[in-house]
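In what follows, a structure is listed as structure tokens, so that the remarks can point back to it.
The complex appears here minus one protein chain, its other protein chains still in place.
And then chain A:
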């Protein structure tokens, strides 16, 4: 990259506070045309706030924003859109019932010339096709209803929308966090083609490998300050992490080995939704089992089937050699199974309820006395113990779950399941969207669970985490187990091969 290239966007001394809470304390940052500029920081470092200022959703308290060398004010999202800044959020903003091209032109539909009130469907169609082609997509999806597309394709529709807007800068907020490996590949290709067209990209991600693969420069934020901007190619990943967390992490994967015990959990002939063959596997005490595979391979469906979350199918589940009957989540909890779901906000938390209620809600029985009334003091005491043990910050039970960062929310979900005194823990993508420091804490907790005699199963798309933390890995593809590796025998390549059915 030519260092002399003029900046497309430059910001200086951006500050932003909410009440007494100073979120951004003077950020400088610039993006050049045709560059992928990565923003890296722990949850709560200020990335989202910075993005919202650049998209006009928030107003800065102080500082200057320059676009192509001229100072601009971004007071509303429309201002940002008009100068050519588009954003692709983690949560997609498409209307599922409308067709792809209608979504691409939503809010600025093309009209027939001379007739101001009639839509020009043909023109919109052609333009949508052109944008999809530019992204290497099949242009014929322009006619499909968005709800029929996968998440990955939907995201590319968002990118197409940005292109149709003639965006010069596209901000992508953790775009790959819910994509399958193939979809991720497509997105990478799309990013590269955008780059080649001179479009600048601000890329937010917690996945270090992908930053290394896509990024040109990386800016690291911590506690509302910009720590540094580095060239991706010439700096070490460990150095980024050190800058990000403010200390060096001794170990990214604090794997502990325990002596292998007898078999504690077994699934036999379980029919999982959307698969042809029944599934079976078993787990021994002292080991962490990883379940890997592409998104859509049936891993979450398997976990939900074990947990009784979907209408029951055939199959037997044994804990300590004894069969347990599971027809509903309640049965699963009573049998000692915990399911830490992939989607914290959608399936795990009561966002507008206090932390203590979130922690005890799966085991209220424990706090209900003979009088049938619940013991509020006992709830508070027990919740406080979990919050201290898991180092939830801020450690204030009066807060609602919504007010915590992603990593701390995940800890609350985990606390909920610890509170059920479960024996079998199924973690589904436990570290998605949480920062490196919190990840290590989740891994340590898994170690402690295994040490204390629990069965731990981890579903994950992150191969380094599977290889770093598990003793054995089962690979799923199209609803079947296609491999069962001891971790010593596994590698990213072997797992990917089994995952793609090859």
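Basically, a residue touches a chain if its C-beta (ideal position, glycine included) is under 8 Å from a C-beta of that chain, and two chains touch if they have at least 3 such contacts; residues count from 1.
By our rule, contacts and distances are computed from a predicted model.
This complex has a chain not shown, and the name its UniProt record holds, of "ABC transporter permease", "SufE family protein", "Aldehyde dehydrogenase family protein" or "Glutamate synthase domain-containing protein 3", is "ABC transporter permease".
Among A:33, A:92, A:144 or A:351, only A:351 touches the chain left out of the display.
Of A:272, A:362, A:474 or A:495, it is A:362 that touches the chain left out of the display. Of the candidate positions A:403, A:447, A:484 or A:500, contact with the hidden chain is made by A:403. In the complete assembly, the contact with the undisplayed chain comes from A:309, out of A:309, A:390, A:475 or A:499.
Counting over the whole complex, chain A has residues 18-21, 307, 309, 328-330, 332-334, 339, 341, 346-353, 357, 361-362, 364-365, 368, 372-374, 376, 391, 393-396, 398, 403, 416, 420 touching the chain that is not drawn.
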